[in-house]
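A single protein chain has been omitted from the complex, and every remaining protein chain is retained in its original position.
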Amino acid sequence: MPGPISHSKIEPDSFTPFRRCSSSASCKIEVPMMQKKTVPEMQVIAKRMRREIIEMIGAAKSGHPGGSLSAVELVVTLYFNEMRHDPANPKWADRDRFILSKGHAAPVLYAAMAESGYTPLDQLNTLRKLGSIYQGHPDVRFIPSLEASTGSLGEGVSLALGMALAARLNASPSRTYVMLGDGEIQEGQVWESAMFGAFHKVDNVVAIVDYNGIQLDGFVKDIMEVKPLADKWRAFGWHAIEINGHDIPAIQAAFQEAAGTKGVPTAIIAHTIKGKGVSFMENNPKFHGTAPTPDEVKLALQELQ
Amino acid sequence: MPGPISHSKIEPDSFTPFRRCSSSASCKIEVPMMQKKTVPEMQVIAKRMRREIIEMIGAAKSGHPGGSLSAVELVVTLYFNEMRHDPANPKWADRDRFILSKGHAAPVLYAAMAESGYTPLDQLNTLRKLGSIYQGHPDVRFIPSLEASTGSLGEGVSLALGMALAARLNASPSRTYVMLGDGEIQEGQVWESAMFGAFHKVDNVVAIVDYNGIQLDGFVKDIMEVKPLADKWRAFGWHAIEINGHDIPAIQAAFQEAAGTKGVPTAIIAHTIKGKGVSFMENNPKFHGTAPTPDEVKLALQELQ
Amino acid sequence: MIPTKTKFDLKLGMATREAFGKALVEAGRRNKDVVVCDADLSKSTYTSLFHHEFPDRFFSCGIAEANMVAIAAGFAYAGKIPVAASFSCFVVNKGFEQLRVTVAYPKLNVKIVGTHSGISIGEDGPSQMSVEETALACSLPGFVVLSPADEVSTTALVHAAIDHVGPVFIRTGRMKAPVIYPAEQKFEIGKAVELIDGSDVTVIATGLLVAEAIRAQEALEAEGISVRVIDFHTVKPLDRETITRAAAETGAIVVAEEHLIDGGLGVRVAQAVAETHPCVMEFVGLHDTYAESGSPEQLLDKYGLISRDVIAAVHRALARKK
Partner (left out) sequence: MIPTKTKFDLKLGMATREAFGKALVEAGRRNKDVVVCDADLSKSTYTSLFHHEFPDRFFSCGIAEANMVAIAAGFAYAGKIPVAASFSCFVVNKGFEQLRVTVAYPKLNVKIVGTHSGISIGEDGPSQMSVEETALACSLPGFVVLSPADEVSTTALVHAAIDHVGPVFIRTGRMKAPVIYPAEQKFEIGKAVELIDGSDVTVIATGLLVAEAIRAQEALEAEGISVRVIDFHTVKPLDRETITRAAAETGAIVVAEEHLIDGGLGVRVAQAVAETHPCVMEFVGLHDTYAESGSPEQLLDKYGLISRDVIAAVHRALARKK
């Protein structure tokens, strides 16, 4: 794995907009992709990422631990086993892409990108500080190797579908993965994009719903019930798979099933535990958007040895 | 049936906003409701309304005949059999309400309201003309007895749910009906509102989808497929009924089934024919939004003898 | 004008969003037609207080702001007084078509409250910051647009908004706000408050920038510059009489707001000035840019929204004034 890319200080104002990329053909350089990790290796990385998440949010004194922790195994499996990508060549045209539609869970993405070598590990604890590349929500102005700026819920599936249709036009094997919250799918745009994805048969997109049962203000069942979740995706024409979102082999199997599913996009309903891995955060709505105190950080890190 | 209410010329600027209504209790005056019509009577009214629709759009030289004609039996059954309302007392607090979410089909609503005695029959042919109360899309500034201004697709179910929850708070028996187009349900807001209606158990709302298979630019299957439609509503927690939307007894039965359905709202998927009743308009995308020429008006009126 | 006071201690009070939440409970007590709609942010918008006291009149909409706005419209058609609240950016931007066609066009009696306005929300960054909602809300014919500066004015204006028959948008902030007014201060929708009289230049400010304007005035007074400070808690309808008088009497106007200059209070004041009494003007606000993550103080400093920037704008204006 190549070392971290060095990041010069970026001013958001000086950011230049995306240039038109040349066609995929000319980008088809041979690149050494990320090496696939084994399940035990990924479990080790997952635990390390949980610690990084706790530490960076603790250092920032604000942020969203719950939905970052629930998504760890899903993100680890994507970055270290499923996706074809190359941190040394982040703009490789045929890479697979990941969009964190639930942008508030940025810490899990930052941890995965840093662990993969896209961004410096030693700056994770600058999260949310002025000038840090680790902005409160993913921001391509600061990390160009991010696939998308997110933070306003409901938009990621549309983004993924646009990227995937571009890949189809370019005859590229690129696949796009997008992760949503279970509260997030209350946004109507999600269903607009679901209908669109089925209509255009965008089978190179996989939507992953982090079904942790909790949103910002409390339990999903109390704020706005989304059940039956798989039925909704099926009625909108998607292939839906339900799995335990902390079970890495189950996640791998689901991705494989998605890859084999032709003519329709796939939705993976991943049953997870919000705050997973830290006893006092698990299934606790308080830790949707509250940073752990220094004492809580210490306690959590002990649990995550 | 009382005669038409006289309408003084209204300037949109002079319109005063809705005043707070006193509580429903004080509004519970005894009112003579619309008398229920028989099926044969309604069939006669339906044919008359089709003629009025053709004539007014022909006179306006613009407008939306197709989706007005497909909805005739549904609207007739609501205004002349199902709804508890009183044209002599249009603001009766406990009345049932109808919202035409697909506001471009205003002509069918105007015909029903005029036939019911809310608005003058003899002004229908001023449709879309400057100063006419019969605006291009339903506009409460011009017809205060309308339940809502509409025209931007996707909003009606939300409006209906808000009104129905107000009725619940007022312990009023009022029920609210809302009609959507099958193209319209591509709007994400429809699914936001569907989720909301099920969550809040708003069983005094009935959504009617005018499932005519055509939207503005062509057939729904070519623009953005919405199948399986009933499954979508069911997955969003609604009771769904599929009927032939031109069969008045079937429509009556569906409304009765809806009234008996407790704890969830009901969606009636009404299979209809766009342009119904005029041979050259039936199932013809051209007549979504094209007015008939004077010759076509003549031909259509002959068919509608 | 606040007649007796000439010094403001500006000690931190409640955030305007919190003052809103508390006033809303009081409004709910006074008027049982008040209902509240929330989009999964009731703790942040403080509508949780209303939820707690009036659970039957509180309607959870989930993360679906467009539906929330139109649900509120349905309530208004039925004679209720709905208040729908969320972060400003989400309720206004995701609900804009609903605000236009479904609320403003039939002039419904709907109250929309945006919290977490401006860049002073800090660490969450631009996706959660609302720097354009004045432009959007003011382009809704018939809407009243309020932008209170402190807890006292927020409380009074929430009640005024409920009493006003017609659509209202209220812009509130996340941060604790310096207290400007005595508790007994009266406010009228559409009537700006002259906080400090002055003759060389006028600073028209709204929201958090009112306190910065007061601080700037204090510094400028020491330099011998006489600054009039006016709180435009109502952005629409605009108090044109007060603007015209300021233009005529001081000949130079600075407008300061925590908003994009494009479409904010400043351009509206500029239009009123050009139509009545042209004079030199300078603008303090965001210059066609989104901000970033950081502490509120750091961001206000970096993006030029503190008293220093008001002072600089006053100097520029005076240099140009003939």
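Note that the chains take the letters A, B and C in the order they are written out, and that residue 1 is the start of every chain.
Basically, contacts are C-beta pairs under 8 Å (C-beta built on N, C-alpha and C of every residue); 3 or more make two chains touch, one makes a residue touch a chain.
Keep in mind the model is a prediction, meaning the values are calculated, not measured.
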item: Partners of the unshown chain among those that are drawn; value: A, B, C
item: Hidden-chain contact residue, picked from the options A:70, A:116, A:132 or A:152; value: A:152
item: Touching the absent chain when the full complex is considered, from B:87, B:156 or B:188; value: B:188
item: Absent chain, residues of chain B that touch it; value: 12-13, 60, 62-63, 103, 128-132, 135-137, 139, 141-142, 149-154, 183-184, 186-188, 215-217, 222-224
item: Touch residues of chain A, complete complex, unshown partner; value: 15-23, 93, 139-141, 147-152, 155, 158-167, 169-170, 188-189, 192-193, 195-196, 199-200
item: Interface with the undisplayed chain - residues on chain C; value: 66, 89-90, 93-94, 96-97, 100-101, 104-105, 126-127, 131-132, 135-136, 138-142, 236, 253, 260-263, 266-268, 270-271, 273-275, 278-283, 286, 288-290
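FYI, only the chains that are shown with their structure count from here on.
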item: Assembly fragments, chain B aside and the remaining chains unmoved; value: one piece
item: Top chain pair, ranked by how many C-beta pairs fall in contact; value: B-C
item: Inter-centroid spacing, chain B versus chain A (mean Cα positions, whole Å); value: 44
item: Interface hub residues of chain C, defined as touching at least two other chains; value: 60-62, 64, 66-67
item: Shared interface positions of chain B, touching two or more other chains; value: 188-189, 192, 195-196, 199
